[in-house]
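With one protein chain held back, the other chains of the complex are shown just where they sit.
On to chain A.
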Amino acid sequence: MNQLLKPNTFKSGPDSAGRFGGFGGRYVAETLMPLILEVEAAYAKAKADPSFDAEWRRLLKDYVGRPSPLWYAERVTEHCRAQAEPGKGAKVYFKRDELNHTGAHKINAVLGQILLAKRMGKKRIIAETGAGQHGVATATACALFNLPCTVFMGATDVERQQPNVFRMKLLGAEVVAVTSGAATLKDAMNEALRHWVANVEDTYYCIGTVAGPHPYPMMVRDFQSVIGEETRVQMQEAEGRLPDLLVAAIGGGSNAMGLFYPFLDDPSVQMHGVEAGGHGIETVTGHAASLTGGRPGVLHGNRTYLLQDEFGQILEGHSISAGLDYPGVGPEHSWLHELGRVQYVNATDKEALDAFQLCSRLEGIIPALEPAHALAHVLKVAPTLPAETLIVMNMCGRGDKDIFTVAGHLGVKL
């Protein structure tokens, strides 16, 4: 019964064992365990050191270009109101993390982690990437700090994200095409973990999302929380109050966690995490909605909701977005899902594709396919809400990398 009681604060997790309620933890092979504990201790020390935070914030301001603007999406708002009953149609804002250097929110947590790796005396960096955004961000930071960088990427994703592969190579990173499994993000993460086991002495693993063994889900969340912290201040300036609804896309869930976390204890603020519905969550392997279409299990070092078959074998997720087709999700999301603090919904490939085009034409912003899922949901709910409702949607990435995918789906040959 006790587990149904809601905590006094939703911001207290994780506990000392790295758990958010029953989720999270450190499910790794013994070879990695001492290293995970080393990362945890190093991060605790860095977090307590004001000079670490100051250096990270300096990089965010002068290298990344933060704070990212909060944009009132007037034409999207008008579009929603045109379909709404009188007095309805929420006001839609975009938190413009696509304006960050490298084109997505990923750089926020990468810079924090690279600073940590340097403190730990690590000589090289490895990372996994799906769509390539995290790989590009990691390769960028490694160039800046003169650290050798190896990025593991599923061979399928290497194929469908050529621009980002080229970018990573330009930045001096080695891109390893992973051919095991279905050769997507899940397999890239397996391979990065395997590589880390074999190179524990000098290597730091820079994880791209709020998943993996503790302390990564907490650490990546802390770094990404800059998104929500800025949003609080900017919304106060723009409207003199907090937003009513936050909307963000969920693959592993780092951009959503970053937007949501600073608002978790504000009861007036609702939150919707939008998973990739792919061909529809009623299809068996045609989606990547771990929370709405999966169940709890253990993968990649944490206990969380997973796409899996009845025997506990992990299923491949599908999404039009290579950044969302991960079969798991960050453990803090699993916890917030079970507590009911955040509502998890989904948008299909087609809905995302439609929102992608709509956003381009209405706002002059070509979104990445990831936030296009969030926007698809906004387009569904905004017309049903009162006109004074304030929505903030995280525009977590820009769509340059996706134009080939989208063109393909629209039957255009580039």
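Keep this in mind: a contact is a pair of C-beta atoms (placed from the backbone, for glycine too) under 8 Å apart; a residue touches a chain by one contact, two chains touch by 3 or more; residues count from 1.
Operating definition for what follows: contacts and distances are computed from a predicted model.
UniProt lists the omitted chain of the complex under the protein name "Tryptophan synthase alpha chain" (options: "Chemotaxis protein CheW", "Tryptophan synthase alpha chain", "Carbohydrate ABC transporter membrane protein 2 (CUT1 family)" or "HTH tetR-type domain-containing protein").
Shown as candidates are A:Gly89, A:Gly301, A:Gly317 or A:Gly330; the residue that touches the absent chain is A:Gly301. Along chain A, the points of touch with the absent chain fall at residues 17, 25-35, 180-181, 186, 190, 193-194, 197-201, 296-301, 306, 308, 310-314.
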